[in-house]
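Following this message is one structure expressed as C-alpha cells.
With one protein chain held back, the other chains of the complex are shown just where they sit.
So, chain A:
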Amino acid sequence: MMNHSYQTLFCLFLALAGSGCEGPHEPVVIYTCKDPDYDHKDKDGNPDPCHENDEKKPMACGAACADVVLGVKAVPVALWIGEERALPACPKSMPKADFNGGAGILAPHACPECRCTEPACAFGPVLAFDNDACGGAVVGAAIPPPAWDGACQAAPSLPIPALGSYSFEPTEVGGCAVAEDPLPPPPHFGSSSMWETTARACRHEDDATCPPGQPCGLRDEELPSGFRSCLRLEGTSPEGAACPADFPESFVFYADVDEGRGCTPCECAPAGDAVCVSVMNLHQQADCSDATMLAWPVDGLGYCGDPSMPTNIQGVSAFWLQNEPGTCVASGGAVTGEIKAIEPAVFCCNTPAAE
C-alpha cells in the first residue's frame, strides 16, 4: 500500500513533467472483485482474476459481486456440520465461535411412571348414639388409630343407654396413595448433544462483514479441514432468506430450544375390587379380657347395631373376616406441551470443491 502511494506521487510528478509511468498504449486494468487473484487463469488459460469462469468457484467474491445484491447483512464464516461427537474446536486461524447449535431435536422427554402405595383394608370407627337406629345424638366414639390391626383398645366413651345404638362405619381401603417418588430433573440442554445435526461456525477475530450489497466469503485455502465457506445472514427469517448465486446451498440451524414440555400429575385410586369385611367386638372390660359382649360384621356399607339394652362398653377389638384390599390404579404422568427450536440462524454456503 505504501509502495503504491509513493508510486502514485511519483507518477503524478512525472506526469506533470510531461512523462509518465505507464505507456499510453498499455490499458489500465480494473476489477470487479475486492481481492483479485491476479495470476489466476480459467480452464482455457485466459486471465480470470475474479474467478468468473471457474466452475469450482473457489473464490467467494467473483464477478457475481457486481450483480448479486444481498438485502441483509452477511457475515463470512467457516461452517462445520456433523454429529456432535465429532464436533471440532474453532481453529487458531479463526478462533471466534460465531455460532453453536444444530437442527433436529433429539432430546427425549418421557414422563416418569406413576406409582402408588399398596392398598390396605382399614377398620372404620364406632359411634355411639343415644337413640335407637343410630338416631339421636352421638354420645361417644371409638376412632381406630392409624394402621390399627384390631388389637384391643380402650373405648371409655361408648356406654349407651337402653335406647342407644352403635353405628359401625364402613370399612375403607387405605393406602393407594401417590408414592413419594420425586420426578427426575428436566433434561439438561446445555450441551449440543440434543441435536440430530450439530453445527459450529467460526470466524476471524475481527467482526468483518460483507460490503453492503455484496456477498463475500472465505477462500477455500483459508478453510480448516471439514469446514465450508458460508455466509451467515443477519436480520432475516428462515422463510424469507434468499441465498446469492455464489452461495446457493442454504441451511437453518438453531442456537437453543424453548422447553415447553411437562407432565400431568400422578393420581391413585382403588380399582373397586376390594372386599374388606371386619368383625367389631365390643367389651365391657377396657382390656377386652372379658367375653365379647357385642359383635357385628362390618363391610363397605357399614352397619347400625341396636343392642336394645343399656351397655357399659369400655373396650373394642376387631379382626378381619375378609381382608382383600384389591388393586390400586395409577393415572397421570402424561407428556404435555412441546419443545421448540429457537434462535434460528440462516447460512448460505458455496458448493464444496470436488476433491
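The rule is short, and it goes like this: a residue touches a chain if its C-beta (ideal position, glycine included) is under 8 Å from a C-beta of that chain, and two chains touch if they have at least 3 such contacts; residues count from 1.
Please note the rule applied: contacts and distances are computed from a predicted model.
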Inset, instruction - Quick one: find the hidden chain's UniProt protein name among "Outer membrane protein beta-barrel domain-containing protein", "Dynein regulation protein LC7", "Sugar ABC transporter ATP-binding protein" or "Tryptophan synthase alpha chain". - result: "Outer membrane protein beta-barrel domain-containing protein"
Inset, instruction - May I ask which residue of A:48, A:172 or A:246 touches the chain that does not appear here? - result: A:48
Inset, instruction - From the listed residues A:36, A:76 or A:140, report the one that touches the chain absent from this view. - result: A:36
Inset, instruction - Provide the residue numbers of chain A that touch the chain removed from this figure. - result: 1, 4-5, 7-9, 11-12, 14-16, 18-36, 46-50, 52, 63, 65-67, 211, 214
